[in-house]
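The structure appears below as structure tokens.
Every protein chain of the complex appears in place save one, which is left out.
Chain lettering (A and B) follows the sequence in which the chains are written, and residue indices restart at 1 in each chain.
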Amino acid sequence: MKSGLSKILFLALVMVVNTGLLAADITVFAAASLTDSLKEIAASYGKTSGDKIVFNFGASSTLARQIEAGAPADIFFSADEAQMNKLAKQGLIDAATRKDRLGNTLVVVVPGDSSLQVQSASNLTNAGVKQIALADPQAVPAGVYAKAWLENLHLWASVQPKVIPTENVRAALAAVASGNVDAGIVYKTDAAISKKVKIAYEVPRADGPDIRYPMALVKSSQQPGAAKQFLDYLSSKEAGQVFTQYGFLLQE
Amino acid sequence: MSLLLKNILLPLADFTLEVNVEMRGRVTAVFGPSGAGKTSLLDLIAGIRAARSACIQLDETVLADTAKKISVPTRRRGIGYVPQDLALFPHLSVRQNLLYGRNARATNPLFAFEHVTEVLEIRSVISRGVTELSGGEKQRVALARALLASPRLLLLDEPLASLDVALKGKIIPYLTRVRDEFKIPMLYVTHDRFEARSLADEMVVLVKGKVLQAGPVADVFVRPANATVAKFVGVETLQPGLITNVNEGLAIVSVNNVTLTALAPAAPARAVFVCIRGEDVVLQRDVAVSSVRNRLPAHILSIRPEGALFRVELDAGFPLFALITRPACTELGLREGDSITALVKTPAIHLVPR
Partner (left out) sequence: MTALEWQIVGFTVWVAALSTVIILPFGLALAWLLARADWPGKSLVETIVTLPLVMPPVAVGLILLQVFGRHGAVGGFLHDHFNLDIIFTWRAVLLALSVMSVPLLIRSARVAFEEVNPRLEQIARTLGASGWRVFLTITVPLAARGIVAGMLLAFARALGEFGATIMVAGYMPGKTATISLAIYENVQLGQDAHAYRLLGVSVVLAFAAVWCSEFFLRRKKATA
């Protein structure tokens, strides 16, 4: 009887352990602009895999700070190289798994009921444009890109006094959507999400900075196996289709 | 002056204040035990409180009439108020307190600053702070402050209650001066019958919110309307008796088998209270011939000092109190246990129906 009981207990233990192995919680720290697309991808991934994807969306700069401080992330999906490089320099990411996955376009958006016309970047210096919301240009990728674009055109000095810095690109989008600012600079993919804003100007590739979204495994991950699996899924064709649907460009 | 208080109805904690009275005196005392509603009545007259129903008229001016929804705001009633706690403004100097109610229209020389401060003898403390004043000085400053606002009526709530005997004696002359110098009617709340007697000419007896008697002071004291009033106006001897006979305006009353002759009461009655004031009882050793009809043999049960007098408790067949001066006591050699005759004049015995 004793050996029979211990056999049952052993089986139960194996089952529990296996379930633990089989159904992992994968934590993904991702740029705010990826919110909708990643949620959709995670939903379809969840159908075939037992793993559950938990997201922390925010400004890539904020997320990088959190990972530096020891936050439990398995995957980091940044909106620019700078933040990924910062972590790589500190040896916090698995360099072998790093990959540039997406590109994006900058646009100038205005509130849905606005009559403001932006034919070119210099229009932003007009008196009629009093407040422009963008993600904090000191650190958040979307803001850094916007600043780089305007500096390139020698317009940053004139535009800067009008800038309302926000915590992340979605906050800038929300500011425009609420009508409390005259315009905002966000990603084209963000503008597509909101019905309350409209695109007034799309930054041509030639003028704009090179936007790259790298993703990588975080070294301190507790389930590198499961995390790698999801990371690979993000590189898959199915995931690519979803990204394209939302307006992202795929890096080949 | 005429202060008419009609249909006053004010529910208070334990009872309802009900007043229907007209006051005409120079000084009217509102007399009664503590908690009788006296302060609430003053508050009503000043407009600080509102009653469920009230009609208050001072001379020709209607101050309040709930039926007609009239209520003159406090600041326009022209009524000076010296409350029991004096309510001097602690953050202002004496001078600022005094001048608080002064306005440019006050032209009556009677209420001139110099005159008022002189009458009340507070010139020397004008520049001081309120906290530096003695009890008596505070009292006078509070009085002066009310007067300097040229009031038409002055309300005083127990002005001497918190003072010791010596100080009371000092302040009463000031009140008399105020009465005589400034000639404004005063409503004086007190539970001390000596104050009432010395300052007022009219009196309203208020007990548990009801007016038990109103009229000239002498009347109320000598002819209390009922036993309760008698008790409060301080009739020393109050005993139940039975009228056995009434003849030619005189009533024969039996108190514990002792026979007394009194004036017949206005309304015929049989069961009465016999009221005899201590000051109306004479103690005498030899009583050969006298006009006094009531000569009661008695022994002295106790002799206790009461101010300048002695209160002598006697057993005359019923408990009888006499107020005698100290010299008289010494002259007669009165001691506890002595036998003596108590004389009470017929008109001094007051009968109240039971």
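In this section, contacts are C-beta pairs under 8 Å (C-beta built on N, C-alpha and C of every residue); 3 or more make two chains touch, one makes a residue touch a chain.
Values in this document were obtained by computation on a predicted structure and should not be read as measured data.
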Residue among A:V54, A:A82 or A:A139 that touches the chain left out of view: A:A139
Among A:Q90, A:S178, A:Q222 or A:Q241, residue touching the chain not depicted: A:S178
Residue touching the undisplayed chain, where the options are B:S34, B:T107, B:T131 or B:S291: B:T131
Option from B:R24, B:R52 or B:R75 whose C-beta touches the chain left out: B:R75
Contact residue for the chain not shown (choose from A:P72, A:G103 or A:P165): A:P165
Residues belonging to chain A that touch the chain removed from view: 61-62, 65, 130-131, 136, 138-139, 163-166, 175, 178-181
Residues in chain B touching the chain absent from view: 43, 46-48, 73-77, 79-81, 83, 85-91, 100-101, 103, 130-131, 145-146, 149
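Just so we're on the same page, only the chains that are shown with their structure count from here on.
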Centre-to-centre distance between chain B and chain A (centres being mean Cα positions), rounded to whole Å: 91
